[in-house]
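Okay, handing you the structure first.
What you see is the complex with one protein chain gone and the rest in place.
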Amino acid sequence: MTNVLELRGITKRFPGVIANENVDVTLREGKILALLGENGAGKTTLMNILYGLYKPDEGHIAVRGKQVEIHGPNDAIAQGIGMVHQHFMLVPVMTVTENVMLGIEPTKNGIILDKEKVAQRIREISDQYGLEVDPHAYIKDLPVGIQQRVEIIKVLYRQADILILDEPTAVLTPQEVEGLFKIIDTLIKSGKSIIFITHKLKEVLAVADDITVLRLGKVVGSIDPKEATSQKLASMMVGRDVSLVVEKGKAKPGEPVLVVDGLAVRDERQNLTVRGVSFEVRKGEVLGVAGVQGNGQTELVYALTGLLPIEGGTIRLLNEPIRHTSPREILERGVAHIPEDRQRHGLILTFPIHDNMMLCTYYKNPFARGITLQEKPIFNNAEELVKQFDVRTPNIYVNAGTLSGGNQQKVIVAREFSRPIELLIASQPTRGLDVGSIEYIHKQIIKKRDEGSGVLVVSSELDEILALSDRIAVMYKGQIMDIVDANKTSKEQLGLLMAGVHPTDAKNTK
Amino acid sequence: MSETATPSQTKTGNRSSLAQELLVPVLAVVTGLIIGAIVIVASGANVFDAYGALFTGSFGSPIRLIEGLQVYFSTGETKELLRAIYPFTESLVTATPYIFAGLSVALGFRAGLFNIGAEGQFFIGALCSAFVGYSVKGLPMIIHLPLAILAGALGGALWGMIPGYLKAKFGAHEVVNTIMMNWIAFRLSDWLLNGPMKASGFRPVTPNVLPTAELPRFFDDPLRFNLGFFLALLVAYLVYWFLFKTTTGFEIRSVGANPDAAKYAGMSIVKNLVLVMALAGGLAGMAGSAQVLGVDHWVGQGFSAGYGFDAIALALLGKSHPFGVVLSALLFGFLRSGATNMQSRAGIPIDIISIIQGLVIVFIAAPAIIRWFYRIRSIKTEETVLTRGWGK
Partner (left out) sequence: MKKLYFVIAALIVASLVLTACGGGGAASSDAIKVGQVTDLGGIDDKSFNATAYAGAEKAVADFGVEAKYLESTQQSDYNKNIQQFIDEDTDLIVTVGFLLGVDTAVAAKANPETYFAIVDYSYPDCFGTDFVEGQTCGSATELPNVLGLTFATDQAGFLAGYAAAASTQTGKVATFGGINIPPVTIFMIGFEAGVKYYNEQNDANVEVLGWSTAASDGSFTGNFDSLDDGRSFAESFVQEGADIIMPVAGPVGLGSAAYCQETGSCKIIGVDTDWTVSSPEYTDVILTSVMKNMNIAVYDTIKSVVDGNFAGGVYLGTLANGGVGISAVAGASAELNAEIEAAAAALSDGSLTVNGVLGQ
């Protein structure tokens, strides 16, 4: 068996930081290499070097045993290397065919675009690898999972046989992840080799033939998946033992904090996405809301926090109704909200950390006196929170946008937890975060529960729901299928409920 | 977020950021002047004559200044000295409305709004100030002058608030609405100047404002340098203080930087949009006030040669920061004012200044050109989102 790709002694320095130091990576022909590491470990830098976007300071790259120089994506393609980026590079208002041919437009007679030829080739590729993509569909109409397949087609169309998939599962639902793994399997069977970049341990164990772990820009080690366990990989990534199980005592539920009855909500496009939802959250318990992304969870949370108006039904917060209540009033009644999209709602990326740390309380003592902001308390508050919540940042004056995803999330958590709260609403609290940050944030959430707050956790990651919740509500098409006790349920039962199977049937199959 | 984008920045923090912030604008101006020089050469003129005249036209001639001082100290005669400082003071006079109008557009940018309506607000402000200036009689200056300025600010504020309200209430885009309001202002002023506000006589101009409403001048005719310039500096500081040191300013910047997050944090988008447009309109209105009360004393057709439109460029150059706006306004003031001398003495059409200004704006809008030209390593600075596109 030959090595199709070898990176030897790659070093890349940025001012003040060594992103990669003497990194060796080997990809065997027809195999899947998982490149594992926390955010900031240097995975993306390494792949950008391979793709010609950065020039390494030291080291070399060999493709099929021959040393090559890669100066840009075109060189990479010429060597048969194709990359599927984490953030898709697609034009939404164009069709699949048009997106695929962008940059290498074939023509009839040198002038007229030969779209049909491309569409034909896409159909062939799609059939060959079981991608099921319609060449004439518009990107904007396609679900995320299919868009990713279009990216894969783009790479295959350019006849790549070494595929780099950068965090391919970060944006996918569990079902879409399954689909992706099947596609990867087909690709391998037809002789392609794949580098799979991720920080999700279970995926690595499920698909990889080889595993290379990076930490702080260096290779920590390579390991055979047969000998690896989640625990072991996590320790290698983080550099210390991490607990993958959230340790928590039994819940001591008290008074209801939040009572929702028959709630209906329309989304921004006026579609009725929450259709009659009822539940309650008690003090000292965690209610998890499970469900595949897009089944009304987002709008449910927006309605609870005042970001969307209520169409029907009632919400009572601490026995007071919420109706036409502004987000500010809801905040002031003691609701903390970790929003689903931290960059859209949670932070102002162009503002420094200290401003983000008081984003919801800037008008209150001690941050403001009258109408003037008080710098000293603002800075002190930020310094304290950064220390307390272990936000990794050079200082509190840098913009939030410069932080890694995990640290951005810590800023939000720190801010929301720093004021007295009765109810915590945490939406996808650990999406896209590395193991260390997940562990930390989970602990903080349980701590809030134990302090007596009611907690509502919304997540599309079943593992997370199971780890945190005392009770679990499953949403499907805007309704709650069932609310189950977290100790008396299983992944399988939840999976069926998430797929819309009626609760009694779901129980029977258990 | 790319994993690699952070290191260089996190290390330096914001300590050297001032130098970084200034680097591109300064180079943009320098490059604009260099290309302007090439255009001058291409048109067959002498660059040194042209820029020399531009310099003496905007700052005054050092030789004349020395001579003026000599005459003054030996005879006490000020005429020569005043003549020597005339160009410099004229530049400051030209810069004054630029400062106000630039602040107006910059404030809008800070809230994510594109106030193209500064020109119309400028007209309305000037007309309101003129009206109070000539029609209210018998007041002492200490009351009359502030009243006239206030009238201009309120008139402009009303003119700005309407598009702000339409945007907040109906989602009508402020770019379209402010342009509409400009046309309404232009036509309204045509009508007012030919009708209700027309002075006696046949000229379609307003009566002169009373001396009690004039911004005091510091020197004798023909020097028009007046209190308006210092008022502009004071207002620039107040805008800075408001934006960066008050809770409302914080809200406005939040709404501009990320409206979703602002809403999440409990800020009222509607309130802030209306407020910002009203304040921006008020500032542009004050530009008109300062011009009519300090310089012209009456309003006629052709009162403004596009201060409100130049202000857009100026706010961009000043990175929407009040102090940046002051610096850019001074630059524009000196260029515009000095251009007269350049046109007259070197025969260079005044349009060359527009070319230079245009180039500067292109370089500011596309800093990559400047970075490439001067081989500046791409430092990923914060990208200010100026407006949020159409709709919503």
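Order as written gives the chain letters A and B; numbering starts at 1 within each chain.
Here is the rule we use: contacts are C-beta pairs under 8 Å (C-beta built on N, C-alpha and C of every residue); 3 or more make two chains touch, one makes a residue touch a chain.
Just so it is clear, the structure is predicted and the values come from calculations on it, not from any experiment.
Under the touch definition stated at the start, the shown chains contacted by the missing one in the entire complex are B.
When you scan B:R83, B:R110 or B:H173 for touch with the missing chain, the hit is B:R83. Considering the complete assembly, chain B touches the hidden chain via residues 27, 30, 48-49, 51-53, 55-56, 61-64, 83, 86, 90, 93, 187, 190-191, 194, 199-205, 207-208, 221-222, 224, 291, 295-305, 337, 340-341, 343-345, 347, 350, 374-376.
Assume only the chains that are shown with their structure count from here on.
Here the spacing of chain A and chain B, counted between their Cα centres, is 45 Å. Across the interface of their complex, chain A is touched by residues 1-11, 13-14, 245-248, 250-251, 253-254, 257-258, 260-268, 382-385 of chain B.
If you check the complex, the residues on chain A that touch chain B are 14-17, 19, 39-45, 48, 54, 305, 307, 326-332, 337, 339, 344-352, 355, 359-360, 362-363, 368, 371-373, 393-395, 397-399, 401-405, 408.
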